[in-house]
Every structure is written in structure tokens, then in C-alpha cells.
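Every protein chain except one is present and positioned as in the full complex.
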Amino acid sequence: MMISAFKNFNLGRSVPKSVAIHGVLMAYTVIALFPILVVIINAFKERRAIFRDPLAMPTMDSFTLVGFEQVLLRSDFGLYSWNSLVVTLLAVGLVLLLGAMAAWALTEYKFRTNLLITFLFAMGIMIPIRLGTVSILRLMVDLNLVNTLTALVLVYIAQGLPLAVYILSEFIRTIPKELKEAARCDAVSEYKIFFCIILPLLKPAMATVAVFTMIPIWNDLWFPLILAPGEETRTITLGVQQFVGQYVTDWNSVLSALTMAIVPVLVLYTIFSRQLIRGLTSGAVK
Amino acid sequence: MTLPKSKSTPESAVEKKPIPWHIVFFLGPALLIYLTFSVYPLLDTLILSLYDEQKGQSSFVGLQNFITLISDDNWSSAFWNALANNFQFFIIHMLVQNPIGLLLAVLLSSPKLRFSGSYRTFIFMPTMLSVVIIGFVWQLLLSPIWGISENFLYHLGLDHYFDAWLGKESSALITLSFISVWQFVGIPMMLIYATLLNIPDDIVDASVVDGANPMQTFWYIKLPLILPTIAMVSILTFVANFNAFELIYAVKGALAGPNFSTDLMGTFFYRTFFGFQLQEGSATMGAAVATLMFLIILVGIMLFLFFVQRRIQRFQF
Partner (left out) sequence: MLKARPVTLLKQSAISLTLVAATITSVQASGSLSIESWRSDDANIWSDVILPAFNQSHPDIKVHFAPTPPAEYNSALQAKLQAGTAGDLITCRPFDTSLSLYQNGHLENLAGLDGLNEFSDVSKSAWVTDDGKEQFCLPLASVIHGFIYNKAIFKELDLKVPATQDEFYKVLDTIKSESRYIPLSMGTADQWEAATMGFQNVGPNFWKGEDGRKALISGEGKLTDKAYLETWQELAKWKDYLGRGYQAQKYSDSQNLFTLERAAIYPAGSWDIQTFNDQAEFEFGAFPPPVVKAGDACYISDHTDIGIGINANSDNKEAAKALLNWMASAEFANLFANAVPGFFPLSNHKVAINDPVAQEFVSWRDQCNSTIRNSYQILSRGTPNLENALWNVSAQVINGTMSPEAAAKKAQDGLQAWYAPQQ
């Protein structure tokens, strides 16, 4: 079935072909967006109207903002969003910086433990940090970091580093040797080579790493629940989850809360989306 | 990999000095955080799995926890069930998610496609959302009570196929797998798409000049070039699937009902570790489950690298 699909779509530059391509892509776009739209549409509808016809657009009669009012009144969405933003930006920023530095060290310099460390990081891609939760919790208690955003940032850095090191290492390998050699001939320091020559070149790959690191951090439920469940440190995902748990029968409020959680992600993503593709495509070949 | 001592420039300079400070500078911070918050906790968990804790007293029991897990009736049936379900979950992803991702990527990369940026953005959107949202939405859509899917099927004349899919033992896991596919199809799509865009035009042009039709171009030129990406996608899918937890937890709770038909290794780990309702959690048994998950993932990856990756490597460009 797949093969015949390719056959059709690759036949010449005919009009039917492009119609078919758009048809398939559009159909899938609808599948991808429809559920999200259902949430957003119903967030603006009155409780009974949601149940009467979940697919109807809000009308003059059924339009209401009461759900949003409830959410803003009963939970501290501003604080939760701020916490999420702080944690995500700090963690992603540090993953990028430390990951790039480590990737550089591992690809550029030869030393005795290089292979071991590379292997350790590679394992991290495959073994989820979550399996070590008990010990992480004990560790954070000993460090007096429970219920702080710092605990989350540290764990997320540890979680994000392996993939960052892997992708950035692959990318660094594609950087022409001549660049570095030339700099070394001019007796430029290793630090300067990295920060002034290599780091700027890594930008496109960093966008990819940023997106793939950001998604799981922003959406994580596990570590906020265990390491920082306090009101002051609650992230938006945890906040929404608890709100949904608390007001599960009050669908106005739940749908409004979900809508408010969807919007910032989509905005962030739209901003990063172009860099993501640029990063992905400039990965291997030059 | 071991390097000849006579190699030139920075590394020989490094060996002369007692401490290569720049390496410490570059590698130190990342390594420190990674070792402290990932490697150490994981090793600690492995060690914990060899102990038993009763009323605050911990004692070394060797492999007893593992023997209990795979042979004691109370544990083993749940364990094997979760493992089998997890394989089913994985196979559905491989058969549905990755082919759809490939198809979408191929279509998206068609030359001169208009709106390709918008398609890409939209199709990737579900991947960005948290399971809290996704679990809620799909329960709403599939619920027989609110009738959205049923109405939809009715308009297609298929309404007699409708059922309470999420509630039936026979269909709950498959339904959840499809929801997961819906969420994550953007990842294989993006990765394959990026690789397709990277194929140099001259290679494709050359094959066209040689008289290859588009199908042949895809089959003989593009596909071999994207195979490494497909391999990587497969391994990412494998790892992600054997760690899956959130979606099941959000939709079916930690008991993974009905009758454990949606139980995966992740939910099994959670229940063992933290307990559920009146069942007490056990850190040591939990650690044992985590260790087994660790081994399963490791073996899976080794097999994969051994049988698949080796053959593909030679196509890499």
C-alpha cells in the first residue's frame, strides 16, 4: 500500500499528483489538529452545551468565559507558567552550553577515559533517568534541594545531556578540520577556538537539541510530582494535572485550563519551528 | 579506538602536561552533573535491587527479588503480561507510526510543495502537548457517552463498528497505541524529512538523467540513503516504548485496566515501586523491575546494533 502510494505521488509533475499530495497532507493535518480544536472550542462553551453537542461552535447562547475565570481564580496559573518557563529555559540553556562543551571535548581531544565517557553518555540516551528516581529523591533530600526549582533544573540537565552530546558530537565531526588547524597555527587558545569559532557554528544543531530537550521538560509530570510538588514550585503541567484531578467534573474549567496550557507551547513551538528544520537539515551533509 | 601515542598536535601536548585543564573545563561541568544526577542514581538503583527492605531494615538478598519477579505467581504473571503488552505496543508503533511518518516525510519533501512549512508545523503539534491534555482529549473523543466518534462514524456509515474501545480488554491497548502513534508520528516524520532534504540534488538529478522513473529513484537512491535514519527512528521508538508510562497512567490509571490489559513495563514499575491504593510499594522490588527494564532495553539495542545497524552502515553517505 505504501509503495503504491509512492508510485502515484512520484509520477511526473502532474496536477493530479499535487492534488493527491495535498489531499493526504491536509487529511493528516485535520487528524492532528482536530482533537486540539475540540478542546479549544469547548473551553468557550457553557457546561450543558458541551455535552449537548461537543462539536458545535460556541454560539451567542452558549458562549462563556466562566471556565477561564474559574481557572484564574482557583489556581495560580501565572506562577505555574513562570516556574515552567524558568525551569525549561535554565535547563535547556545549560544543556546546550554544557552539552556543546562536552561534545567538543569528547570529539576533539584524545584522552584515556574518552571512550568510557562517550559510552556513558550514549547509555543515557537509552536508559531513562526515571529508573533512578528513588536514589535521585534521596540525593535531593541530602542536598536539601527538595521542593526547589534547582532540583528540577539539575535533573533535567542530566536528562537532556546525553542526546545533546550525541547530536552535537555528530555535528562537530562535520566541521572542516581546516578551521581549527588554522586557528591553532595562529596560537589561538583552545577556549577561544571553541567559544569564538565552534560555538557559533553549532547554532543550527542547537535548535534541534533545544526542541527535543524542551518538549519532555515542559511536559514532564513525574519529577515535578516527586521532587517539587509544593505550591510555590509547581510547574504548569503539574498544575494542570492537579487542577484536572480536582475539578474533573467541571469541564468548563478543565477545558479552559487545558487551553491555557496548550497556547504557550504552541507559541514557543511556532517560534522555534523554522530553526528546528534548519538544524535538522544542516546536520550531516555539507 | 586506542590511540597511537605518537599522534600529533593537541593530544600530545595534553600528555606532556599533568592535567589537561581545558578538557576539565569543557567536560567537567557536564560530567559532574551527569554523574551525580543520572549515573549514580541508576547504579544505586541497580544495587538496591539486590536488597530487601522490611520495616526500615535492609538486608542483602542477592538475586532473590529477580527470582520472585519471574517465578513467583503473584509477580510473574503481571510481569510477563506487562512485557507482552509492551511488545505489542512497540510492534504497533513500528507498523503504524514509522510508516506513516515515512509517508508524510516523503510527501512533505516533494519538490516545490506549497504550504509545506504549515503542514510540517501542524502535523508536529500533537508531539508538543503533554499527556495530560492528550489523555483527556482522546477520552472525550472516544467516549461512548458523548458520542463524538460514534457520530463521526455514523456519517461514514460505519457506526456499527463503534464500541467502547478504551474500556474493552480486547481493544484498549490497541486504542492507546494508536493515540500514542497520533502523538508521536511527528518525530519520525521530522527526522526522515530532514534526511530527505539533505540528499544532494545532483544524486537525484543524475538518476533522472539515467532514465530512472521517480519510483525507481525513491527505491534505489533515496531509500538506501534514509535507511540509517529509519534505523535510528526504530531504536528511538524501541527505547521510548519500553519507557512509556504517562499515557497509560493518564488514561487508565496505575492499575492499567481493564484487567491489566494495558499494563506496560512503565506502569508495572510505578505500581511496584510506589504501591497503589492498599498495595504497599516496595523500593527494592521496584528497583528490581527497573533493573529488568534496563536489561531489556540494553539487550534490545544490542540485538539491533548487531543485526540491523551493521548492514545499514555501509549505505551511509
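Chains here go by letter, A and B, matching the order in which they are written, and residues are numbered from 1 within each.
Please note the rule applied: a contact is a pair of C-beta atoms (placed from the backbone, for glycine too) under 8 Å apart; a residue touches a chain by one contact, two chains touch by 3 or more.
The shown structure was predicted, so the numbers you read here are calculated from the model rather than taken from an experiment.
The hidden chain, counted over the whole complex, makes contact with A, B. Here the missing chain is touched by one residue of A:Leu149, A:Ile236, A:Leu258 or A:Leu276, and it is A:Leu149. Of the candidate positions A:Val19, A:Leu65 or A:Val248, contact with the hidden chain is made by A:Val248.
Where chain A meets the omitted chain, the residues involved are 48, 51, 74, 86, 90, 93-94, 97, 137-138, 140-141, 144, 146-150, 153, 191, 195-196, 199, 225-226, 229-233, 241-242, 245-246, 248-251.
Interface with the hidden chain, as seen from chain B, comprises residues 55-56, 73-75, 139, 142-145, 163-169, 252-255, 257-260, 270, 274-281, 283.
Here is the rule we go by: only the chains that are shown with their structure count from here on.
The touching residues of chain A, when paired with chain B in their complex, are 2, 5-7, 9-12, 18, 21-22, 24-26, 28-29, 31-33, 35-36, 38-39, 51, 54-55, 98-99, 101-102, 104-106, 108-111, 115, 117, 120-121, 124-136, 139, 154-155, 157-159, 161-162, 165, 184, 189-191, 194, 215, 218-219, 221-222, 237, 240-241, 244, 254, 258, 261-262, 265-266, 269-270, 273-274, 276-277, 280-281, 283-285. On chain B, the positions that touch chain A within their shared complex are 1, 3, 7, 9-11, 14, 20, 22-23, 25-27, 29-31, 33-42, 44-45, 48, 99-100, 102-104, 106-108, 110, 113, 115, 117, 119-134, 136-138, 140-141, 146-148, 151, 182, 186, 190-191, 193-195, 197-198, 200, 213-215, 217-218, 239, 243, 245-246, 269, 273, 283, 286-287, 290, 293-294, 297-298, 301, 317.
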